[in-house]
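Only one protein chain is missing; all other protein chains are in place.
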Amino acid sequence: MSDALPLSVRNIRKSFGRHEVLKGISLDARQGDVISLLGASGSGKSTFLRCINLLEIANGGEIWVDGEQVRWHHKAGRTRVDSQKQIDRIRSNLGMVFQSFNLWSHMTILENVIEGPVHVLKRPKADCRAEAETLLEKVGIADKRNAYPAHLSGGQQQRAAIARALAMKPKVMLFDEPTSALDPELVGDVLRVMRALAEDGMTMLVVTHEMGFARTVSNRVVFMKEGLIDSSGTPDEMFGGAASPAFHQFIGHFER
Amino acid sequence: MSDALPLSVRNIRKSFGRHEVLKGISLDARQGDVISLLGASGSGKSTFLRCINLLEIANGGEIWVDGEQVRWHHKAGRTRVDSQKQIDRIRSNLGMVFQSFNLWSHMTILENVIEGPVHVLKRPKADCRAEAETLLEKVGIADKRNAYPAHLSGGQQQRAAIARALAMKPKVMLFDEPTSALDPELVGDVLRVMRALAEDGMTMLVVTHEMGFARTVSNRVVFMKEGLIDSSGTPDEMFGGAASPAFHQFIGHFER
Amino acid sequence: MASFELLGFGPTGWGALLIGATLMTLAVTAAALAIGAVVGTAVTAAKLSSRVPLKILGNAYTTVFRGVPELLIIYLIYFGGSSVVTAFGKMLGYDGFLGLPSFLAGSLAVGLISAAYQAEVYRGAYLAIATGEIEAALAIGMPRAGRLRRIIMPQVCRFAIPGLGNVWQLSLKDSALISVTGLAELMRTSQVAAGSTRQYFLFFIAGGCLYLLLTSFSDQVFNWFERRANRSMPTATIGKA
Amino acid sequence: MDIGFLYSTFLTLMAALPTTLALFALSVFIGGLLALLVVWMRVSGNPVLSAFAKVYIFVFRGSPLLIQMFLIFYGLAQFSIVRHSFLWPYLREPFDCAVLSLALCTAGYSAEIFRGGIRAVSAKEIEAAKAIGMSGFLLVRRILAPIAFRHALPAYSTEVVLMMKSTALASLVTVWEVTGVAQRLISQTYRTMEVFLCAAVIYLVLNFILLQAFALLEYALSRHRRAPSFATVDAAKTA
Partner (left out) sequence: KEWKNVTITTEGAYAPWNMTNSQGKIVGFEPDLIKVLCARAKLDCKLVASDWDGMIPALTAGKFDVIMDALSITDERKKVIDFTIPYAVTPAAFATASDSDLAKAPGTGTTLKMTPGEKGVKGIEALRKVFKGKTIGIQAATVYAKFIYDNFGDIATIREYKTGADRDLDLKNGRIDLGFDDAVYFNDAFSAAKGALAFTGPKIAGTIWGEGEGLGVRKSDTDLRDKFNAAIKSALADGTVKTLSMKWFKTDVSP
């Protein structure tokens, strides 16, 4: 199955009450793909990522991870997954960095980072700790390792969340605006970390407002509009002028 | 007192435990000044804004608002303000947009926006509501007026927070990364709103990572580093090359 | 002796007395909850105050009223209360015994106990409010009273409802101890009926069922309030996926 | 005040203290385990288990302990099936019955308290755990339980103190603990206030120690909420 796609999404739909947020989204990610997901606020980017790792269960469509279909069913008006085991396994291969960080408030930063490797992947604690220290070093908050999330600045929390996701060594990473709370210097640092990951062949799906990243690091740009994929292509195609007028209007503000 | 400075800060110091976050910061804002506050994550920008409107009480230094000194004292190891009345009055003239939004979770967006005008400024509810609708229109979330904060996307919450601060018609606005959760299109919209405010002569202190804003809208750029003002000047001076090497390294990442 | 005859409303039935007693229990508990809300709010304010003497006072109140057996507090208020009233009457020239009515003494005693529990509930609810939201209120210069009324109280109420449901349950059961004052509430009436007819199980089960009736009625009220108060909150899912 | 009388009363009551403490410790321990079982059923998502837990909580929270204890001790023994079952050696013993009814009752209350703690856990932190592949018992053990327990602690400490006082009812089933002995003393001497004051002091001291222990635990478990410096604790809330 080594030639299976790491991630393949078919025709995903999702509504909140009567409000249809995703109206049928399909997306294939090949090994090593770095896909930038662009779109206006409220266009459903976060919801899309949350559907991929089943934090929201889609109302329709299919999700395939590493050639394996994620199964769910509808029963008595509720949607439930078929096998919790399957989901857990898949999720531990899908890293996620949340828009609102979601660090565990009762653990220090270091504990947050080693939690998954130690207790989900059951790896030796000493190894995990050493790796965690390296990761924290890399994102520049090694000195905060013993602080609790509530005592960190926004940017520090965001970097801790990135370190936590990376510590799981997932096959596919889902980033929800991983640099929103960072200053340009750190944005640079974090983007460098992500670029290195990309070069190592990690598959990534990145919701971002950083056009620089979309243009230079990613090999595909997907533009969402009102719950649909408006246009997508290589950065050259998209930024070169082949994309839809809506996308040009969207990035027009950036070019200013 | 019309020639008094709207905001003047002298030698502010602030520590958390043994960690000195602000090491003596002074800043004067003249009527209509738009000051961009730049600096790395953890350099103390949020803390500085929080000290200005007394959410944190500084360990030393002076704060003058509109020619009036904010008074506090130390007693039995605790720092307390002298007159809560004074603080409340001063605060209602200092608008603040939080990095983490801090919308009131038990109120709808519209209620969040009219809360201050109606209950602090005691203005007629109907007027406030009309103005609030206009403001929400301006930041583009008029359709969410009756939703609760928990049901909004990150960008929508941030815009609601901006509308809430503006509704108070403060003399000085403190913005803590007002565009961090926004997509470029919205960043453009929000920066346009801020530019309009600047043209109306509002005094603003803006923590931002948007160099475009710092360069074109603000008339002063202050660069913080490790709890101190590293360098400051007009955008032309700062971006022109007169600033410190640290600043150049900082923005270097942006220029890439 | 057919048991439904004993529980019925006929000439030998205890039905009417039991219903009356149930209503009496409801009334005493409601009065106690109201007294407790007023006193409890004051105690909460003291406990959260930054003034050390007030804080100590508040903490002492909750420690004593939670730590001392309820029966003793009821005794103290029922007997101690009347000696205070009698002494006061003497001062005004009335010579003789003046008692606190059982209902008043009972609901006052249970109310003061309830206040200690309510204070803990309110304190917990206050601490559950996101600090950022209070800061946001501070930042627009909302004065203390406004903050309390507009931001803190509504959220304290929201967070306190489940805890208040528990306090209501406690007070309902504490009210059973007022039987020492001779007030014909549900527990005493069940016991009197049991002793007078020697049908112990019948009347204890009947009494238990009536308490459950009160509980289910009050649960419904509290659930309604909780649903209303949580309109603005996303529902967290702890189940699968 | 008659010091000699107070002293001898105090000694008499202290002799019953071990009974009170044994009742308390056993019923809190067994009741706590039962509560975990009940709350697990309550939030399991299985409609049958959840309905059972709801009924359990409703019955044991909703009726006075006095009645529960009476029915368990005097009521169950009425049925000859019970008297001839393997349970009778336990149900025959007043002490075992007292512990049983105290534990059943506190399980109902504690289950509801724990459920409140679970509901207070931020949905976002749960999501973060799910996103790295945690679920089931692991999620509960590592994320849910620690946060929920911290939330439930104040209410639970109240419940534990209530249990200490509830042991007083055990004299109904001939287990003579502190309050029962006090009441017996009163019906012998008729010095209600003095005897009750002695009992009150004993309970107050016990409960004070309990509450202090819980406060300490609460403090230890809230490091993540405290600011590292003390000068600015709750600056926003007290300013």
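Order of writing sets the labels: A, B, C and D. Residues in every chain begin at 1.
Throughout what follows, a contact is a pair of C-beta atoms (placed from the backbone, for glycine too) under 8 Å apart; a residue touches a chain by one contact, two chains touch by 3 or more.
Computed from a prediction, not measured in an experiment: that's the story for all the values here.
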Inset, instruction - Determine which of the presented chains are touched by the chain that is not presented, and list them. - result: C, D
Legend entry - Residue among C:A46, C:I73, C:I161 or C:A193 touching the omitted chain: C:A193
Inset, instruction - Check each of C:F65, C:Y78 or C:Y211 against the chain that is not shown and name the one that touches it. - result: C:Y78
Inset, instruction - Please pick, from D:A22, D:L36 or D:A77, the residue that touches the omitted chain in the full complex. - result: D:A77
Inset, instruction - Determine and list the chain C residues touching the chain excluded from the picture. - result: 6, 11-14, 17, 75, 78-79, 82-83, 86, 97, 99, 179-182, 184, 188, 191-198, 200
Inset, instruction - Just the residue numbers, please: which parts of chain D touch the chain that's not shown? - result: 74, 77-78, 83, 92, 94, 171-172, 174, 176, 180, 183-184, 186-193
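Note that in this section only the chains that are shown with their structure count from here on.
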Inset, instruction - Please state which pair of chains has more C-beta contact pairs than any other pair. - result: C-D
Inset, instruction - Report, in whole Å, the distance between the mean C-alpha point of chain A and the mean C-alpha point of chain D. - result: 45
Legend entry - Euclidean distance of C-alpha centroids - chain A vs chain B, Å: 30
Inset, instruction - Could you tell me which residues belong to chain D and also touch two or more other chains? - result: 122, 130, 135, 227-228, 236, 239
Legend entry - Multi-chain contact sites of chain B, meaning residues that touch two or more partners: 16, 54-55, 78, 84, 87, 100, 151
Inset, instruction - State the interface residues of chain C toward chain B in the complex, per the touch definition above. - result: 50, 130, 132-133, 135-144, 146, 150-151, 154-155, 158, 231-234
Inset, instruction - Would you tell me which residues of chain A are touching chain D in their complex? - result: 53-55, 84, 87-96, 98, 100, 102-108, 115-116, 119-120, 147-151, 164-165, 168
Inset, instruction - Would you pull the chain B residues touching chain A in the complex into a rising list? - result: 16, 38-42, 46, 99-100, 151, 153-156, 159, 177, 180-189, 209, 211-212, 249-251, 253-254, 256
